[in-house]
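A single protein chain has been omitted; all remaining protein chains appear in their positions.
Note that the chains are named A, B and C in the order they appear, and that numbering of residues resets to 1 at the start of each chain.
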Amino acid sequence: MTAEQHARIRVRQRRRREFGRHLVLGLVAFILVAPFYYVLLASLKDSTEIFSYPPKLLPIPPYFGNYRDLLWNTGFLRWMFNTFFVATSVTVLKVFLDSMAGYALAKIEFTGRRLVFLLMIILLMVPIGALIVPLWSMVSGLGLINTYWALILPPLANPLGAILMRQFILGLPRDLENAARLDGLSEFAIYWRIVLPLIKPGLVVLAVIIFTDQFMSFTWPLIATTSDELQVLTVGIAAMRAHGGANYGLWSASAVMSLVPIGVFFFVLQRQFLARSLAGALKQ
Amino acid sequence: MGLDARVMPAAPSGRLRLAPEEHRRLSRNRRLKREVLGWAFLAPMFLCFVIFLVLPVLGTVWWSLRSGGLAGDTKFVGLKNFIDLPDIVGASAAVTNTLVFALISVPLILVGALAIALLLARIERGGSIYRFLIYFPVLVPGVVAALIWLFMTNVDFGLFNGVVRGLGGKPVVWLGADHALTVLAILDVWRNVGYWALFFVAAIIGLPKELYQAAELDGASAFARLRYLTLPLMRRIIFFAVVVATIWGLQVFDTALVLTSGGPGTATTTVIYRVWLYMFGATNKIGVASAISLVLIVTILLLTLVQMRLLRGRRGGD
Amino acid sequence: MNQRIHRQISALSEAHHEARLSRRGFVMGLLQLGLSTAAVASIAAGFRPAYAAAKSLKGHVRFLVGPWSEGEVAHHKHIAEAFNVLHPDVTFDFRLYQWGTAAQEIGASVAGGGHDIYMTTESSYPDYQAGTRFADLTARINDPAFAAEKAKYLYWERTESYGPKLLGLPISWHVEDALFVNMDKVKEAGHDASFIDSWDGFVDCIAKMTKEGETYGLGIGIQLGGYGEWYQRLRSAGGSYLTPDLKKPNVNLPDVVKVTEQMADLFKRGIAPPLGTYGYDAAPAAFAAGKLAILSSDLAGTTVLPKKMPFDWKLLPYPPGPVSQVNFNDVTYYMVNAKSPDQDLMWEVISFWTNGANDAYWADNSGTYPARIDAPQNGYGTNAVPQLAEALPLFEKHAVGLENFPQWATVEGLAEAEIQNCYTGKSTPAEAVANVEKIVIHEVGL
Partner (left out) sequence: MTPTDTYSGPAIELIEVAKHYGKVTVLDRVDLTVAPGEFIALLGPSGCGKSTLLKLIAGLDELSHGEIHIAGRLANYLKPAERDVAMVFQNYALYPHMTVRENMGFPLKMSGIARDIVTAKVDEAASLLQLDAQLDRFPDELSGGQRQRVALGRAIVREPYVFLMDEPLSNLDALLRVEMRAELVRLHKRVGRTTIYVTHDQVEAMTMANRIVLMKGGVVQQVGTPAEIYATPANTFVATFVGSPPMNLFKGRIEQARFRGAFDTAVPARVMPGDVTLGIRPEHVEIVEAGEKEALAATIDLVERVGPDAYLRLTTQGRATVTARVDGASRAKEGERVALRLPPARLCFFDAAGNRMIVDKEG
């Protein structure tokens, strides 16, 4: 065979393999996403249609009553606002505090920093589910129960962010800060004007991790607030299910509506997030 | 001064212009400034860390030595809560359920994630769409996920039995005693496989390309490259994933709460669910709940330490 | 005029006499009294409150209540509107807890001062009795001025049996597990309502109603990890968690094992759907659709069922056990947070919330039975399904309450799960019963 034939065969082989990969990945993606499609359909049916068998594949005409009920007859919009308010506050505060702590742990030599870091690593994995009672006593002792602070402050304790930031900042060349130091920057200015701009990808990663974590958190918000005004999305949806009987249409609508914003948020950030985040996490 | 000294012997002391005690004072000041600086940067986060994590962990220890609940009064009972743990009816079921859960979900998650990652890392175009779709279930709050699955596992009109019927089978009671734990584990796989898949993709992309080119020149098959290159190179990362996924698996709770309420019977009562039962049961047996929590925390700490030790070994190794 | 207003007026005049109140204040006070009394008479003519507060009330009241029906908050708002007719300056806020986390949510909230008034269930009452977080209402309830009112509430003997303090006013009681029976299918099976008089008749009926792939005779165990079902079988077999003196367990009796076997048999024979088939949410729909001929559920199920059912149905108790026929029920209370600043206001509110009219209204719309003897005269039964009122005498006849020890609810939760294990074939009835006894011993600390 000629070299050209060889090359052609190789190209054909590569194409066939690529096609195979797409086939398998497509199937996997389909299986993973099918449940969403299923609830999306259910949310567009009224309850008699949901219970009908065999199920209709496409709800034509679509029924929007579930969404109407969800938006106007439940606290959904309020839950959504609370979730976004809390998640955004936590994210902003935490990115700031964690990067500062990370800077201290990575670049400033002070007594106890090894010990602090070790403590953080050790407590990194402690599940919040195991800490709720003492945590609750603590927050209640501070008089914060039933305030936004009760939702915002405890998540700041998670050491993952500080550890991640330390890792990112350690990766910066030392000479850059040295140059800044020679240029007359204070330590805070070095952190603010040199370090923060340089670890921007890390900050995005951290922000996405924190935001999605907050978006999903359930156990703590359930316990920490007892007023309707402070209910977050997960708690509201769980309560709706507990109170509302078997209204599958409404549930489905709530599931769909709660996933839309996080989906959009993630879709916008995914390029920055997916590529770097996990690589950063790997270095841990 | 000794500009022309060609050989520099150890210089005699005492030529310093500032008195040693003055040097000591100034050094101390500088040191102190650095300490203050370090703690100033650390303090905001560290305070939160101490107040909302370290103290609660210590609080768990404190509660675990007491009886009673939040609404009532408590008293010190020593180690009684721990001594009684093995006698609790259903405690072994909770431990077994948790371990079985982890045993089903962790290997499926990791093998699945690795397989997806190997394909995803090779793909030439469309990768970002797959990544988004595969990652999407990761973003679903446990409560919502459980709601969706409650719906899908409904015996009469759920998606699962729709498929079973379509294939000519008899409807299955998905949340019955025989399958509930498995369903819960599969739900967990659904929620986590995307996370680890993308984690592995990042790792695979980071592997040195030259090694693969060399291997290809050596005529190694795709399988051989996987077996002798990819897997060994990713050993540490896979190990990390195993430990972390296991630790997460040990914490399964919110889906069990919403989807099966720990039942039927004790079929899906996991360790944290058991903690929840005691913590939130009417009598608020917080002591027992804290004792169980503490056992779990210590288990997780041990796993973390094992992992730290082995990961540290990497640095020593190369 | 009501005694309460008398008392308010005499208090006012006394204060005036002692020069604590200015003349102007005295006149204003009288004026307000007069106005509010007039308001009672004129505006709220539709119902006649047993008593009405005289003092002009002001403030914000935060409720934490249990979700009995879909319209829970709406029902409270309805009562609040009536209250605001009397006291326009009082505002309200209603938050629902979830049943699964009720004890914790209540415990957290009451300790942190999150709410003022709590709807609590009898199962946690002994626990609250032991603590100091809820206001002690003994003096107010036993005030001679309140005696006539107190007499209209049911179940004081049960409440008083938990201890010397009285912490709440009862709102309602409800049956934890009643049978929702499709009478059409009973008839088809050749039975009538008397099938419930014996266990054999019961089993025969549900066996005949079962049609494979179409209908199960009896849906039980729908409340995953829930309670009440087996407990009434235990009581009907002469057992209980503890002996009446609360000193020894009283579970592992031959009769108890026997009724547990009977229950497990329903699953073995396939005339009850395997546990997990229907959740608490889905079961009423399955009953309405005829997939379950009988549904075993709490009375809250009545609020979920469609008003018009395509068949004739009844609420019935479980059949008798070796000792007696029982149905297990408990009481719901309103309690006041001891930290609430304005205890007088809270007392006015909970006594208003539990007066004849409002209790009747709430219970009627929540599918429970009112805890007031005057509820029927105040319109109870106009909203709820007629089956509820119809079954009241039957349930009253067989009612047993829970036992008087603080760990009852924990024991119940754990015990019911062990019994479900035997329903699913994971353990034998004898093992399950033995386990329950172990749970009792451990949790109570015998």
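We adopt the following convention: contacts are C-beta pairs under 8 Å (C-beta built on N, C-alpha and C of every residue); 3 or more make two chains touch, one makes a residue touch a chain.
Predicted, not measured: the structure shown is a model, and the values here were computed from it.
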Review point. Looking at the whole complex, which visible chains does the left-out chain touch?
Key: A, B
Review point. Pick from A:Q13, A:T111 or A:N178: which residue touches the chain that isn't shown?
Key: A:N178
Exercise for review: Write the list of subunit A residues that the hidden chain touches.
Suggested key: 173, 175-176, 178-185, 189, 194, 197-198
Check your understanding: Can you name the residues of subunit B that touch the chain not displayed here?
Key -> 1-8, 10-11, 13, 15-18, 23, 26-27, 29-30
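FYI, only the chains that are shown with their structure count from here on.
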Review point. Looking at CA centres, what chain is most distant from subunit A?
Key: C
**Study point:** Where subunit A and subunit C are represented by their mean Cα positions, the distance between them in whole Å
**Key:** 40
Study note, to complete from the structure: For the pair subunit A and subunit B, the C-alpha centroid-to-centroid distance in angstrom is 15
**Study point:** subunit C residues counted as touching two or more neighbouring chains
**Key:** 100-101, 104, 108, 111, 281-282
Exercise for review: At least two other chains touched by the same residue of subunit A: list those residues.
Suggested key: 51, 136, 238, 241
Exercise for review: Over in the complex, which subunit C residues touch subunit B? Could you list them?
Suggested key: 100-101, 103-104, 106-108, 110-111, 123-124, 127-128, 130-133, 221, 223-226, 273-279, 281-282, 286, 291, 406-410, 413-414, 417-426, 435, 438-439, 442-443
**Study point:** Interface residues, subunit A side, partner subunit C - complex
**Key:** 51, 136, 140, 143, 145-146, 222-223, 226-228, 238-239, 241-246
Check your understanding: Mind pulling up the subunit A residues that touch subunit B in the complex?
Key -> 17-18, 21-22, 24-26, 28-29, 32-36, 38-39, 42, 50-55, 97-98, 100-101, 103-105, 108-111, 113, 116, 119-127, 129-139, 153-154, 156-159, 161-162, 187, 191, 212, 215-219, 233-234, 237-238, 241, 248, 251-252, 254-255, 258-259, 262-263, 266-267, 270-271, 274-275, 277-279, 281-282, 284
